[in-house]
Structures are given as structure tokens and as C-alpha cells.
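Working notes, beginning with the structure itself.
Apart from one protein chain that is not included, each protein chain of the complex appears where it belongs.
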Amino acid sequence: MRTCLEVRDITKSFPGVIANDHVNFSVSDGEIHAILGENGAGKSTLMKIIYGLYKPDSGSIKLYDQELNFTSPRQAIQAGIGMVHQHFMLIPALTVAENIVLGGEPGNIRYRRRENIEMVRDLAKQYHMDIDPSAKVGDLTVGLQQRVEILKVFYRKAKLLILDEPTAMLTPQEVEELILVMERLRSQGIPIIFISHKLDEVKRISDRVTVMRAGKTVNTVETKSASAQDLANMMVGREVVLHVSKPPQEPGEPILKVEDVVVSADRSDKVKGVSFQVHRGEIFGLAGIDGNGQSELIEAITGLMPCKEGKIEFLGKDITHSTVRQRTKEGIAYIPQDRHLDGLVLDFELTENFVLRDFSAEPYSHLGQLNKKSIEEYSTRLSEAFDVRPRRIHALARNLSGGNQQKVILAREVSRNPELLIAAQPTRGLDVGAIQFIHNKLLELRAQGKGVLLVSLELDEIMALSDRIGVIHDGKLMAIVPGGEATREQLGLLMTGVDMEKEG
Amino acid sequence: MLWAALLRPDLWAATLAMATPIALPALGGTYSERSGVVNIAMEGIMLIGAFFGVLFAYYSNSAWVGLLGALIMGALISVLFAYVTVNLSADQVIVGMGINIFAAGLTAFLLNTIFGYGGTPRTTPALPNITLPGISNIPLVGPILGSQNVVVYLMLILVVASHYFLFHTNLGLRLRAVGENPQAADTAGLNVRKLRYLGVIIGGMLSSLGGVYLSLGLLNSFEVNMSGGRGYIALAAMIFGKWTPLGSLGAALLFGFAMALSMVLQGGGISSNIIQMLPYALTILALTGLVGKSTAPAADGIPYDPNK
Amino acid sequence: MQKTLKGLITPLLAIVIALLIGAGVMLITGDNPITAYGALFSGAFGSTANFSNTLASAIPLILSGLGVAIAFKSGLFNIGAEGQYWIGSMVAVWIGYSLKGLPSILHITIAIVLAMLAAGLWGGIIPGLAKAFVGAHEVITTMMMSYIAIFLSHYMLENGPMMQPGYTPQSPVILPSATIGLIVQRTQLSWGLLIALVACIIVYWMLYKTTLGYRLRSVGLNPRAAKYAGINVPLHLILALFISGMLAGLAGAVQMLGVQHRLYDSFSSGYGFTAIVVALLANNNPFGVILASIFFAALSSGGQSMQLVSGVPANLTDVISGIIIFLVASKDIVQMVQKRWRKDQTLASGKEV
Partner (left out) sequence: NTSAPKSTNSASAKKDFKVGLVTDVGGLNDHSFNFLANKGLEKAASDLGITKGVVESKQMTDYETNLTRFAQDKYNLVIAVGFLMQDAVEKVSKEYPNTKFMIIDSEVTDRPNVASAMFKTEQCGYLVGVMAGLMEKTPGIPNALGKNTVGVVGGMKIPPVDDYIAGFIQGAKSVNSDIKVNLNYTNKFDDPALGKQTALSQIANGADIVFPVAGGTGTGVIDAAKQKNVYAIGVDADQNYMAPETVMTSALKGMDTATYDIIKDTMDGKFKSGDVYFDLSNNGVGFATPIKAVPKDVVDKVNDVAQQIKDGKIKVSNKMPAGF
């Protein structure tokens, strides 16, 4: 088989980091080549170099024996390289169709609105993706946005595909669809570079795996020849435990009671009467396809959105109409799903982010004046306890990797010693090591007799951690099943709105 | 009195005439900000256009040459603006304020050194008023639209054309994309820098045209600071119009109407100072009552450096 | 220390380049740049009196610049400092001449506090409420309120309630008890300078050392995260515009009580827009605001002395300050020149060896 892409000795450094350090690997025609590595290993940087977004400091890249010297993605696109970016490269204010054709619009001067919509509809159908081409991208759920990102690449009919974590936001069903498409493309001889933190996906579909660690390529192996455990060990450079061990535990009294809650946004009800309870010493998992009301539900519980109907009780007190500040004081901690949007002030120092929820409480402030010393002490303590890297408490949050940003939020919320932790997508985009760390923290809270409400799109995560699982669909709770008994199939069906008991 | 005033066609003609020097720079700002470059320099570029329009018109003895010269000067200063904001990632608001101060000083300085304190020569040709034969005879519409300065018609055409350009052409789509998310536009293969230059330069030329309207359209002379804050009002009109050409025109018309009305209503015993608050108060009322939130293009004001 | 020095290189170099361009213009128009710049410098700093007057003109810029900076820090663009300045001026003067028989300290304090309150409400109430509850863009509302304030001051003085009976439209002179005294006699430098400096320290302390400053800054940087942090975002938007307006109002009050002593019928003080430039050039740092204000004050007063001595129109200083702002903002141009210069130097020294 012909070698399609050949990467030789690529080096790229950013101020303070060498993101790629003499990286070598190659991709052949008709191959799905996975790249594995911890957060910050340099995978995305490498892909961006191939795509012409970054200029390497040194090294060479060849596409079919032709040396590439891209200075912008325009040339990469012309050379037939397509890339799905880890952080969406979408324009929220434009429609799906506009996003997809942008840069390669058919016709000359006039933008052909209707034709483009039809064309995108056909394209989506061809790849079995259900999407409304005239919807505004900003109104779509992240899962749907991910589809747009993928369709953009298919529209350009690339000769080499780069998929940087395309499955992070997809439902299991969508992942299956994507895998089918990838296999189809492979059979057409189109090579694919595939980045994912999910070892089972990598095992299932890739032909070869290149593992990166700290900017270097550690090894390239045939996928068949390595087990998931081998791959994980290679990535981290030591032995890792892949499975969480959850000791059995009797739940205590209820700590959070949600009764017939209705939440509405943009003039329609997003949560349509949901009731459940979270007990002490319990992890309650909320499973569901993105956009079925889980964000609105937790924002109503945390006080970020008003509750239209129903009642929320916490520690026996009615908090339905309390402010965020009151709820925080009562002992609700919250890890929001979008760390950049809600969880952090990126241009604040770590110190300021560590006290984001408690800055007005003693000892971090006294009579309205911030207490610098105690904030610094607290920050240092948290940085060490949660292994936040770098260990500089005066660094700006913006300059941390996603995994470390997540640790800052986790540290802040867990250390407040809350009675209830609401964790929304706490491990999204994190590597196995970081995921493991976070899972252990959640289990620690459970062991201490606190309540945990876990919201995740990852069924594996939900199933591994939850004592009970509530499945939400279209703003309604379909069922609550015991964690130990749930199966993927059962949950998957419930998530799509199929109620087996009624049907069966 | 108000009713009688509203029925006067000259009120509406004045509305259009007063709206023009606001609508043009507002339209200019729309181009620039749609491409992601915050433009607060409309006031200064208007002065540049107004002054150089007169300068070129006087020495060539042709108002059209003056117009052309003003557009070129507007484009030149915009290239400079684009260079430092797009290539060098300079703070767009600071540079814009710098241009405003620079332009006010430069035009006053040149006026005094070239023409002296007495002002620009009276023999400077002006841009013609045009009477549209078909329309000027229609009652009501005729007195309003039938005979206006050529720049007024040009403005109306440019607003409609800009609407078409921004929202119905491929290039317009690209320009907007760059202002919303330059990185996404870059990865889609667009040339972010070129598109931003395009937005800034068209914007500068339109602001300059607004200045030309003041100096060569309405008059045939230049006065120090004759833009009189219209560039800033245009900034408000652009925001009010939600960064769209039609919206900007609408806001400019509202403002022009209130200005014209405050002119007509004077003399009823109320202090002219109170009456002249009308345009500003009406703008606030309309904004809070009708329009509400208007959101800037997402990447407006954010320099794009692909290596960051 | 070294960092501070390094930070000063860019502006200094920008000033040099802009002055060179200005010199080029003067050579073209046949003026002598050395005389002109000599006059400019000595007009701004050349004597105790000149330096005092430069400092005096910097005071209103410092205060209104601080106001604009606070708004920027809270994510808001207060383009209406001019109007807030006028409101503060009106109230201060009114209290200054109408309240009789008060001890000086009390009189001054009342005038200043009420001026600040009024200007704060002017900026905070309508623009603030409209921003917080309708999302109305503060650029529009503060600008419009500014024009309204200016017309209001015309109204007050032209046959209005504040007009001094007599020929000219101006207010009565404030009473001696409301007058802020001079630091340097026979100049305009009043103890208002102290008020301005103290205001800088307070604003710095407020922004970086208090929970209020923390709230304002987080609302400015990320309103969603601020809401998540339990901060009442609409309230703090209003508060930011209120405080911003208070400072612009303080600028007016200090100017009236310290320098002008009565209100005149005039178009605009020009402080509003200069304040924006001051805040931006200072990168919204309260202490940077002091330097930037002195710089603009020096250019303005020096420019007039330049016109007097050399006949070069004072407008040229606007050209020069425009270029300086331009260059400071585009740091890279200055750095390019800097590198070029270094290279030339090393080349030159290399040749010598």
C-alpha cells in the first residue's frame, strides 16, 4: 500500500512548552491510524501542523512524496486534507448549510441559499446524519454541532481525513454511525487519522496506533497486537488501573428532593415535570442524549435558571427560589459542563478562580476586603492536593491545559466540603489518568456520605459509577434503574424515548 | 403643532438629508465590524473625507474629482488602520481614537496652512442636486425623494447593495464568517487578513463619503470639526441597527427625523435646548422600548493571530 | 523596576517617532522644529507655573479617565463621561453658590458628594438599568445621556434656573467656603490634585483588594461565570456604570471648585473623549491613568505655548498625539524600529571592530 503521509522529525514549541518534539509517523492509504496520548501530549498540535494552522519549528511532512510547506489551511484544503477539529471550528451565528459550504461555496457571486440547503440535506442523508440544514448552529446541541463539523469535512471530499476527538460529544448510536462511515471510507482507500481517548473505540476500528507522550512519539504498533491495557500503559508511562472499583454502600437519607420540576427556556418547556431524589452516600447518574433537558434541570437545581413549576428541597429546606449564593452556602457544589463558559474566569489568576464561589466568605475576605494571604495559602493547598500543573498559583487560568483547568474546578468544588456535588460532564475530553483521578474523587465523596448527582453523556462512566441511574428524554424522566442492573442496550433505548415496560 | 409639522414634506426631506451623513459612516462601520474590526474612527475618517474632498475639488475644479480623491484618502487611512489592527494585532479602539484625534488635528492644520483662517475658497465646486423627473411630480413623495443631493441617492443605493452583498453573496458570507470566528474561517480556507482589509477599507471609504456629503454635497466648503460628532452618532446607529445595513439606515433615519423635528418644533416658547434633547432621548427610548439587546459579531474587536 | 522601565520604552520611542514626523511637517511648512519643540517642552514643564498648570489640566483627565477605566474593567464602554462631567459640574457649582454659612470643609464635602451622586445616577440609572434589564448597549445610552446633559447645562445657564442675573449666561460664582484652595499660587493647581491621587489609590484598592472589585472584574471578564459564582450580575453592571459616573462627576466638581469657580455656557469640555484615550493607553491601570493624563495635559498646554512662540498652529500637537496613540497601540511598529535600530548599531559597531 502506498504511503500517504509521512511526518519526519517535526518539532514545535510554544512559550514554555515543547508541544511536539521530533515527532515521526506515517499513514498509508486505506488505513485508520489512531493517535493516543494523555492530555497535552501534543496530538492536536501535530494535526494542526499537518493542516497548515501552525508552522513547525523544524521537520518535514510529505504527502505522497510531495514535501508540504503549508502556510495556511487553504493550501491543505487544496491538497485534499480535511480535518475535524477538537474544539469546534464553527460559526454559531450562521446556519448549518452556511457553515458547511463556507470556503467552497458553489456558484460565483450569489449565495445560493435554497440550493445549498438541499445539497446539505442530501449530504447528511448520505452519511445517515439527521440534521436541519437551515438551523442556526448556535442553537444546536453540542452533539449536533459535532455532526456539522464532520459533515464539513465530507462536503470537501478529502483525500486524507484527520478526526481529532470526533466522538467526544456523540451518543453511542452516533458513534456507531460514524464508525460505519469511517469503515466505508477505508474501503474506498481513504486514509484516516483518528484521535480518541476512548480505548475501546481505538481498539475496534483502527489498524495501527501511534502513542504520544510529552510531545514525543513513543511507539507505533499494530492495533491487533496490543491490548487496551498495553496502550494505556504506553500512554501514561506506568501501570494504570482501567476499572473503577466501587465498594457496595447503603445509601442514607435523602438530601435533595426534586418534585415535578418544570423549567422553560426560549419560551418552551425544556424540563417537563421531573421528580427524583438523591440520597446521602449515593451517586445518582443522569443519563440522556445531549439536549434533552439535563442542562436546564441542573441549572434549576443550582439556581442559575428559574424553576417555573415544582419544588426543590435541599436538606429539608425549600430552595426553589433561593439565589445561587444561598444555595452555595447551604452546601451545593457544582462542576458545570462547560468549563470555559461557566466554570472559570479565564483571565483571572488561579488564586482568584479557586475562591470564585467563596470569595466573600471568611477567611478569604473580611469586611469586604480580600485577604490575599489566606487566598494564596488556600490556593497552594488545593494546587498540591489536586496536582494542578503548573504549580504556579498566579498563572492565568487561560494558560492551563483543559485537564488542569478541570482539576482547578474540581478542587474548588470538592474542597468546599459540600453536602451535594452536581457534576456535569466532569471528565469530558480528559485522558485516562485524569478521568481516573476524578472518578476516585467522586467515590470518595460518596464514601463520606455526601450526595453526588452525576450528569454524563458517557454511558460507561454512568454505569461504572452510579448507584441509581435516571434516564431523561425530552424533558421527562423515563425511568430510574438500579446502577448494577442496567445494561447499555436498555439505557440506550430509554434515552431515545423507548419505554420497554410500556412497550413490552 | 406636532401634527402640522408631521405633514410638512420638508420635514421628511430634512430627515433624509440629516440621516445621510449618519447612515453612510454607520454603513461603513457595519462593514468593518462585520469583518471583526471594531471601528470607532468614523468621526476622523469623515473629517479626512470632508477636507480632502474640498481640497481635490478646488484644485481640479471638479466635485467628482474631489469625491474620488476623498474616497482614495479614506481608503489610504483605512489601509493604515487595517495594517496595524490586522497585521500587528493593535488594540482597535485605541487606534480608532488615535485616528480621530489625528484627523481632527491634521485637517485643521492643513486648512490653516493651505487656505488660511478665512476658510476654503467659495469657488469650490459642489456635488449636484438631482431632480428625479418621474418622482418629483408625485405628491408627498416628490418633495421628499424627488430632489436631493446625488450623495443621498448614492447612500440609498449603497445601503440596499450592501444588504445584498452582506447577506446574499458568497463574499458577504465570508466577510461575516471572519467577523464571527476568524479561526473557523481560517480552517475553512478563507484568507482572514484579506477579508478584514476588505471590510476596513470599504468601511473607511463609506465614512469618507459621509464626510464628502457634508463638505461637497450639502455645501462646498470645509469647516474645522464639521463632522460634529456624527461619526460617534453613526457608531450608535450601527449598534442600534444591529450591525446591518438596513438597520443602520433605520436608526439613522430615526435620528435624522428627531433632529429635523427638533428644528421644526422650535419657537413654541420652549427652550431650544430642551427641544434639542429630543433626538437623544428618543434614541434611548426606542432602544430600550423596541430594540433591546443587540449583539456584536462574536469576534468583533478581537485580533486574529493564527499562531496563538 | 526593570519591567517598568521596559514598559516605558515603547511609549517613549513612540513619542520620539511622532515628534520626528511632526518636525518633518514643520520643515515642510517652513517652521523651525527646534524652537517649536523647545517652546512646547518649556510651556509644559519649563517653570513651576507651567508645570503646575500642566498638572492642573491633568486632574480632570485623571478622574474621568479612572471612571472610564472602571467601566472597562467591568466590561462596559462608558462613552458618556463628558455628560457625567457636566452633571457633576452643575451640581457642585449649584451647591457651591447656594448653600450659605457652612464651614469650608463641610461645604466642599457636600458639594463633591452630591456632584458624585448625581453624576453616578446619570450614568448608572438609565444606561445601567437599560443595560441590566433590556440589554441596551451602553455605548448608545451613555453617549445619548451625555448629549442630553450638555443641553441641560445650556438650558440651566441660558435664562434657566442657574443663570446669574446680568449680561452673560453663566452661573454665579461659588462662595469662598466652597472653593478648593491652590497648592501653587498664581497657577490653577489646586488641592484637587490630592483628591485625584487619592482617588487613584482608592480605585486601585477597590478593584484589586476588595470583594466589590472582584465582583466587578469577574462580571467584566465572564458574566456567566460571575453568575455561577453567585454574583448579582445586573446589579453589578449598574454599579459599575454608577461608580464610573461618580468619578466623572468628581472630575467636574473638582474642576469647578478648584479652578473655574462657576459654570460657563460652553459646548464640551473635551474631557470625555480624552478620558477614553487616557484609560485605554493606561491599559485601565489606575496609576497608568496618572501618567497618561499628564502626558495629554502636557501636549495640550505645551502646544499652545508652541503656537505662541513659533507660530506653528496648536493643531499640530493633535496630529502628533494622534500619531503617538497610534504607535503606542501598535507596539509592534515601535518594536520593529527598535530592532532595526539595534541591528544598525551592532552592524555599525561590528564595522568599527
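Here the chain labels run A, B and C in written order, and each chain numbers its own residues starting at 1.
FYI, a residue touches a chain if its C-beta (ideal position, glycine included) is under 8 Å from a C-beta of that chain, and two chains touch if they have at least 3 such contacts.
Quick caveat, the model's predicted, so the values are computed rather than measured.
Participant: Where does the absent chain touch, in terms of which shown chains it meets?
Facilitator: When the entire complex is considered, the left-out chain reaches B, C.
Participant: Just to verify: which one of B:Ala260, B:Ile284 or B:Ala299 makes contact with the chain not shown?
Facilitator: B:Ala260
Participant: Touch as defined at the start, partner being the missing chain; which of B:Ser62, B:Asn87, B:Ser136 or B:Ser272 qualifies?
Facilitator: Once the missing chain is taken into account, the touching residue is B:Ser272.
Participant: Applying the definition given at the start, please give the residues of chain B touching the unseen chain.
Facilitator: 8-11, 13-14, 17-18, 21, 108, 111-112, 117-119, 122, 129, 214, 218-221, 223-226, 228, 259-260, 263-264, 266-267, 271-273, 276
Participant: Could you please point out the chain C residues that touch the chain left off the display?
Facilitator: Here the touching residues of chain C are 43, 49, 53, 56-57, 151, 154, 158-159, 167-169, 173, 186, 188, 255, 259-262, 264-267, 269-270, 300-301, 303-305, 307-309, 311, 313-314.
Criterion: only the chains that are shown with their structure count from here on.
Participant: Starting at chain B, find the fewest moves between touching chains needed to arrive at chain C.
Facilitator: Each step joins two touching chains, and the minimum needed here is 1.
Participant: With chain centres set to the mean of the C-alpha atoms, which chain is at the far end from chain B?
Facilitator: The chain farthest from chain B, judged by C-alpha centres, is A.
Participant: Please tell me whether A-C or A-B has the greater number of C-beta pairs in contact.
Facilitator: Here the pair linked by more C-beta pairs in contact is A-B.
Participant: Approximately how many whole Å separate the CA-defined centres of chain B and chain C?
Facilitator: 27
Participant: Starting from the mean Cα coordinates of chain A and chain C, work out the distance between those two points in Å.
Facilitator: Each chain reduced to its C-alpha mean, chain A and chain C end up 47 Å apart.
Participant: Calculate how many whole Å lie between the centre of chain A and the centre of chain B, each centre taken as the average of the chain's C-alpha atoms.
Facilitator: Roughly 45 Å, centre to centre.
Participant: Counting only residues that touch at least two other chains, what does the list for chain A look like?
Facilitator: none
Participant: Which chain C residues reach two or more other chains?
Facilitator: In chain C, no residue touches two or more other chains.
Participant: Across the complex, what residues on chain B touch chain A?
Facilitator: Listed in rising order, the residues of chain B that touch chain A are 167-174, 176-177, 180-181, 183-191, 297-298, 306-307.
Participant: Mind pulling up the chain C residues that touch chain B in the complex?
Facilitator: Chain C reaches chain B through residues 25, 29, 77, 79, 126, 130, 134-137, 139-141, 143-145, 147-148, 151-152, 154-155, 158-160, 273, 276-277, 280-281, 313, 315-326, 328-333.
Participant: Show me the residue ranges of chain C that touch chain A in the complex, using the header's touch definition.
Facilitator: Residues 208-212, 214, 217-218, 221-222, 224-232 of chain C touch chain A in their complex.
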